[in-house]
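A protein chain is absent from this complex, but the other protein chains hold their places.
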């Protein structure tokens, strides 16, 4: 089969690999119908994620058809359409028992990281019963690809960890796909204001169409001043970091009000400066972590009922064997006006 | 009257000041019977708290007798014995309505900070009805001085913010008075292990008598290695920072396990390095803030019923006019084997 | 002045009463501009609320202008436009400190109950600073009357106590004003389905225009069967009781699914049968209680920004001296197609 293979920093190729086989009775083999590229994949290609080694098939998002299941898989059978979760969970370890599936002792985020991933014609999914979701016959599978990672991540790491409540003022720093996912799902809790901050006017314009109440271009405006003016000098209830670099996290430290939350979603390669000399007395909470995908069933239900439309995030479509071109588009998102790119079998 | 007055960095004196008077109908004047010195007072004397200016009477802890009340004070009358809370709350602003009393718009931590404090023969207490607590006739007032600040602070900022639960493993970095307050009150939630970390063997020995299950002298032992060994490499559920310098906060970052909490209590004068390059994926929560004193009634009840004995924290006793000597003892805590020093009228 | 006075079961009159005066320094006298009638007032008139005695002016909702304030009122002055909360809170007792304002030791629900109320030209409001809210110059005061009681009650006792979450299925039993308030405010948490159950097709039709996703006329349809069909036999996540009689509460017992919530809002005059022989194993939670009005500031903000439009609930308007006629309309709500009636000075 064909797959997108990482060969060390800066090197990738769409090449022939051996089709995966069932290794454990809890495995399933899934034929990929649609997949996408995540910002994390770009980090991997730069060499930022040392766990990923030469020869690894990357990708952790997608929908597909069950090709084969192990003996003890009971929720799925050959031919079923399924959504692949970026988080693999065994359902029976100490962390799974606490619903911290992202730190499952035998799973967690392993797809396209420590085992081969979804940017391929076939993928092996361990613990299939608890790591896949059935797709009903008439569902829009393109929209559902957004549920593999980006929507639950924006919702759980941004909105739930950030304790967004009705009437709150929320700032989201970063209007990329993950920031947009936080923007869409924050609205489940009816905050009064959602302020989107980015340096790209095109993305800020899109954010407006996704119901951001205010936008700030931090390249041309003083974001802290503008937010303080909007909040009568109090700062925001929740600041969501959706970029992953020191300057954006440190901006969140300046935006958050007394009693507020900083919810980090970004994948960081460097440490940041935490200004405890001012924050020590501000009654703030900071969270950082991987998605546990506990909200995936709820988000799924909302996509099926059209209350949530993540298809809005898709800007470009390619055939799967155009994946190198798709990467080029996604890597030059500003130039290409790209958010999510979809790859179809 | 006599009072301890701050005269800029490094300068303080026990000197004559005008006795305070009622300014607002919600005020009370309290004659101080017992007060104490807080680590925060040492920070003030170094010049670390810029809000405190030359001429300010410092101190924010104490018990006393009501000397006079304003017209609209209804909970107290002249002659009542009262505990003074370090936090003043008006009970009717936006923050008080949310029970974030520490950020009360007309109060918060103001005593010995932006208004004159308790290291004096008399003190004016604004919003007396919601900022004082009545003391029953036969109570041990020495023990109750510990409820002005240190016990609710250790409990709320350390134990409650740190979400300590039955069966948890907790590390407390800093075995000073506030770390000891966290140690005593963490036991309300029955953690399985409480590991006390400090550089002073005398304090670590005391911590053992206050039921720390393990102690680590971080001057002579590798605290991270030892904690990881104790937790099978998983790290602690809650790391409580009770010092206020970068090295101790950054130690907490290394000690906390996946899904765990860092609860900052320390007053910090400098920023710290937050290692998001590892923590971004660890599902951790960091909290920092002032005490809201919401737990004071519960702690008070436990002191009266002898379930909690904060008197253990008192190592030295002085008359109030020996306060300069008391400061010298408290500033050289290691040499003097001092935790809390009590000053009595 | 004129006022609506209760004279024992079934007897009321609009009669001359002495204008109230300041009794305590924390009081305010408010000149009523607009008031309304609550379902609870009908209960009182039937004699269901024994605390209300002959001679009492009833009513606990309204907006007005400050006519006079006591010496220690600091948030308000003569001439200020204010919203009156149905709950009076002293802000400094044990219950207020826990934010259970409805059980304030000196307040709680006292207006039009144990002290004279708002269906009058003037009313005395104890603890004015914590029991009134300022109204900005250009606000729609008619809409704001709905915030005295009905909106925070529907939201706190129904939606918050019922733990409504994104994606949930909610049933509301009773499409009167309070059920409609629950319907409007449940949408802050984006449930997937809201099923409105009543016997009045007119009200069910209105509920549809307020975005109920399903309606059931329990006079002509089997509500339990229909709800079970909608939920694949699982029952609802939250059943909100908004009537106050045994049959509607017991219907909620049949509608709630495993792990679900029954949130009682209704004022009950009789006991109900709790079917623990089936519910003991169903992991359910039942709540009942008065509103604490902790959400009033948030709801107020949403009314001002037009995100919440409680004016929809007003069907009839009268001058204040037509109050007997207004009562007649409200008492015959089905015949008159009435929800809330507004009385204006």
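Note that the chains are named A, B and C in the order they appear, and that numbering of residues resets to 1 at the start of each chain.
Methods note: a contact is a pair of C-beta atoms (placed from the backbone, for glycine too) under 8 Å apart; a residue touches a chain by one contact, two chains touch by 3 or more.
Just so we're clear, the structure is a prediction, and the values are computed from it rather than from any experiment.
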Sole residue of A:96, A:173 or A:258 that reaches the chain not shown, by the stated touch rule: A:96
Where the complex has a chain not shown, which of B:78, B:208, B:229 or B:307 is the residue touching it? B:307
Quickly run down the residues of chain C that touch the omitted chain. 95, 98, 100, 102-103, 109, 161, 244, 249, 258-259, 264, 266-277, 279-290, 292
Even though one chain is hidden, which residues of chain B still touch it in the full complex? 165-167, 187-190, 192, 297-299, 301-302, 305, 307
For chain A, which positions touch the chain that isn't shown here? 25-26, 70-72, 75, 91-92, 94, 96-97, 99, 129-130, 294, 297
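Basically, only the chains that are shown with their structure count from here on.
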Distance from chain C to chain B - Cα centre to Cα centre, in angstrom: 42
Expected list for chain B, residues touching two or more other chains, is none
